[in-house]
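Quick one: the structure is below, and I'll ask about it shortly.
Every protein chain of the complex appears in place save one, which is left out.
In this document, chain identifiers A, B and C correspond to the written order of the chains, with residue numbering beginning at 1 in each.
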Amino acid sequence: MDTMKAIWWTGKDRIELVDVPIPEVTPGTVKVKLTYAAMCATDMHMVSMGAMNAVMREGGQCLGHEGSGEIVELGEGTQNSGFQIGDKVVMFPGSPCGICDNCKNGYRQYCRNAARMNTFCQYTVTKPSGIYKIPNDADMQRYALVEPTVCTIRAMDLSPISHGQSVLVSGIGGIGSILLNMVILSGASKITVSDPIAQKRDNALSMGAEYAIDPMNEDIVERGMEITNGRGYDHVFEVSGVPAAAPSCIDLLARCGTVTYFAVYPPTYEIPINLHSLYMKEGRIHTVFTSPDIMQRAIELMPRLQTDKIIGKVFDLKDGMEAIEAFHSSIYPKILLKCN
Amino acid sequence: MDTMKAIWWTGKDRIELVDVPIPEVTPGTVKVKLTYAAMCATDMHMVSMGAMNAVMREGGQCLGHEGSGEIVELGEGTQNSGFQIGDKVVMFPGSPCGICDNCKNGYRQYCRNAARMNTFCQYTVTKPSGIYKIPNDADMQRYALVEPTVCTIRAMDLSPISHGQSVLVSGIGGIGSILLNMVILSGASKITVSDPIAQKRDNALSMGAEYAIDPMNEDIVERGMEITNGRGYDHVFEVSGVPAAAPSCIDLLARCGTVTYFAVYPPTYEIPINLHSLYMKEGRIHTVFTSPDIMQRAIELMPRLQTDKIIGKVFDLKDGMEAIEAFHSSIYPKILLKCN
Amino acid sequence: MDTMKAIWWTGKDRIELVDVPIPEVTPGTVKVKLTYAAMCATDMHMVSMGAMNAVMREGGQCLGHEGSGEIVELGEGTQNSGFQIGDKVVMFPGSPCGICDNCKNGYRQYCRNAARMNTFCQYTVTKPSGIYKIPNDADMQRYALVEPTVCTIRAMDLSPISHGQSVLVSGIGGIGSILLNMVILSGASKITVSDPIAQKRDNALSMGAEYAIDPMNEDIVERGMEITNGRGYDHVFEVSGVPAAAPSCIDLLARCGTVTYFAVYPPTYEIPINLHSLYMKEGRIHTVFTSPDIMQRAIELMPRLQTDKIIGKVFDLKDGMEAIEAFHSSIYPKILLKCN
Partner (left out) sequence: MDTMKAIWWTGKDRIELVDVPIPEVTPGTVKVKLTYAAMCATDMHMVSMGAMNAVMREGGQCLGHEGSGEIVELGEGTQNSGFQIGDKVVMFPGSPCGICDNCKNGYRQYCRNAARMNTFCQYTVTKPSGIYKIPNDADMQRYALVEPTVCTIRAMDLSPISHGQSVLVSGIGGIGSILLNMVILSGASKITVSDPIAQKRDNALSMGAEYAIDPMNEDIVERGMEITNGRGYDHVFEVSGVPAAAPSCIDLLARCGTVTYFAVYPPTYEIPINLHSLYMKEGRIHTVFTSPDIMQRAIELMPRLQTDKIIGKVFDLKDGMEAIEAFHSSIYPKILLKCN
């Protein structure tokens, strides 16, 4: 049996680079040879704190849910699925079944029988309902970012920024820099970022942010109020996932403003919210999951993604453990794995 | 081979009651025994003027796309679709394939490979992706109205009525009375209907409309302006599909108002719109198709549907030709067929 | 100097019925003779816990901000304001100045120079920018409820209910029953109320609620999940303002649902929110202030308000202290004062 390299969740807080059998195509599925995978905090949070209600499967499991690849085999019954061998593609993490209640009611992101796939490996097998074609001449590094872009577009859909509204983005790492890109692709004014790492603040400013705050050395609320002439921000997007950064977002809010807690916070964390204060501002709190309905829109938007600023480093899959270490160092915005 | 009664489109402007073979279940489909079907103008418009771009299939075809029924057979591979024999169900006219671009992008109503079904007959076969369970003790006449209710909810989704906004509904026949029901289930004020038939106006008033206009004997614009104290209506829903009724809707509009041309108009009809006048009011024109995502919401709303006012008459399927005649008489709001 | 009766905030937790000079009209203002006032929890919360950041003015102040009345005097410069002596009117609590930044940017509810008025008295003086005409033959008790209706419409505007979405209203006292009325005037399904007082639950059911939960003797989350077939509610409106009722609202939420904390909570109360759980549902938390832009829409909607169920008791202004006692007993939905 042929094997492939894969980054595997093998136990509590344990990730390993392993050789595993290449998954085989079954009826109704297709096989994708991965080109690039992108690393996401959620992959790590599943392992370290059970985020997404994740419980390791018996025998462990492959990590990774962002990536680009190429169709290499069509399972029985998928010949009319619109795909051909050689098609360049990207995938939604769960291919919807189409017949559970959530699928039939327009909430395919909550499909009860989604076919999962993984990307920190060389091949993955999944159903066509979650696979999307990209251009044949696509830059495969760029398109490896389609899935995280979907999540940030979901944030834009749920908390739309009206032209001229002020926006602050807290936390501009991998996903934060993609969300910042979406904010720059909006009519936002006074685009402000907050991050303790100077290099990330500089990167954000070079992307188009107008103000940068160092929350370790500046009073973020005071500085934010100064920037907004005392009004506060119409939108605050908290992307760091750091509990310490969460409460001040509400203080930074303008009347009728929205805080979007975009990140996946530790499952045990509870933020204390003063409802009277929130009421006096008529404030709103949003969270953001995802939706496969956005995949095509994200694909269309790829040409406008500043990948030179967002992709921080590319590792070979065989150097995966090094990539994970680099991820935890928090220096780079987005880290990619070359899956060959 | 067993046969069933069916109302068949057999040629240009020709509809007949026929005996045809009962359709057989195939892999991936289930068979539904129909209980009640509801008649819709679209069925007739397809035959008479090619509405919905309909072209009669070789050998003719069964009509009807609204109805309620019961699962009587599960095709191969549908055992895990969530349905069991005996389940009471309603159907969306086209069961989405789940893998074409429209399905994958959240526009399942525009599925390129939808599995059709029909209801002016005793049995129909279709895929589970368009079938929805209803309560076991459901009033099957009431639930036969789920599909047209979906269309009217789509109108509410696309042209939402804010509490206190004024609303006029033009044309209160079958679908018009369901749409009126949706408007009554909103914060609409000054709910006004317009219809040339006195009996329908009376029915609408008994449902909860506050004002009724006879467009044949009253100046609808003058009367509408009087009712709204010269402001015009925030929403006008044109449901009659009669070209003569279309242009005055725009004159009836308040500043920042919306005309929703809900009906299916003759494919050759062109309405002249004065864009300068529309601009001065900042008016909007909407049309309404449908969406399967709404099916479950319509099911949940069935208890609030005034079926005693909406269902005008019930015919046995074997008296189908009489039912069609009654339909063309335009006396009754909604006509049902008992499909036994 | 002529005097009038008034209910006065005279000190910490102290309210008294007093005789005070009738306020005099000044340039740019008009004088309104009040007909009915309605009591609101906010009036009491200002006194007891400083809600709305209220600080008693030197010499105390009149309470009340909901009411209906009649124009009795036009101050200098208001002759062209569109009002005439004898006009029946209702008032927004703060007449906007029209020139501060909030007014000019469409947030007139946050006017920095609003002219206040009061209603627990016989006469009040304010600016025309916050006064709205009602029909000459208006039922003045009914229209005394315009202002609280505005707040509940604001809730509908900010958290719109799509047709078929399920809704729970927690707390159905005065404002709760008006909000329930707005929910009934929507396409809500499975309309559920929760209140510890049996009489209020019965009243709600008679208004059109479909389910009632007694949170003292039933597990509200378990019961709510049962009613919604395990989905939870698409909308939960918490109107009681009781901290103990707040956290379970989030547990009652369906995926992609919204909790609207409508009430004015104690200024010191902090609700703990688990952001990870909220994220898994893609839940939203909204609060609701108000807006004068809604006054006219509320006026238009008055004919559809079930005042027979909402108005619990009417006291004469001279029996005001008794009215306040009745208010604290929480037996009646809405209490009115006859201001003569």
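What we mean here is this: a contact is a pair of C-beta atoms (placed from the backbone, for glycine too) under 8 Å apart; a residue touches a chain by one contact, two chains touch by 3 or more.
This is a predicted model, so every value here is computed, not measured.
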Original post:
Of the listed residues B:E58, B:D137 or B:E270, which contacts the missing chain in the full complex?
Top reply: B:E270
Subject >> Residue of B:R116, B:K133 or B:R284 in touch with the missing chain, whole complex considered >> reply: B:R284
Original post:
Which listed residue (A:V264, A:I294, A:I310 or A:A323) would be found touching the missing chain in the intact complex?
Top reply: A:I294
Subject >> Residue in contact with the excluded chain [from C:T3, C:T26 or C:N105] >> reply: C:N105
Subject >> Residue numbers in chain B that touch the chain omitted from display >> reply: 51-53, 102, 107, 110, 158, 246, 255-256, 261, 264-289
Original post:
So that we can see where the missing chain sits, which residues of chain A does it touch?
Top reply: 153, 156-157, 160, 162-166, 182, 185-190, 210, 294, 296-301, 303-304
Subject >> Interface with the undisplayed chain - residues on chain C >> reply: 81-82, 96, 98-101, 103-106, 128-129, 132, 291-293, 295-297
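Operating definition for what follows: only the chains that are shown with their structure count from here on.
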Original post:
Over half shared or under half: which fits the residue numbers at the contact of copies chain A and chain C, same or different?
Top reply: same
Subject >> For chain A paired with chain C, centre-to-centre distance based on mean C-alpha positions, whole Å >> reply: 42
Subject >> Set of chain B residues in contact with two or more other chains >> reply: 296-297
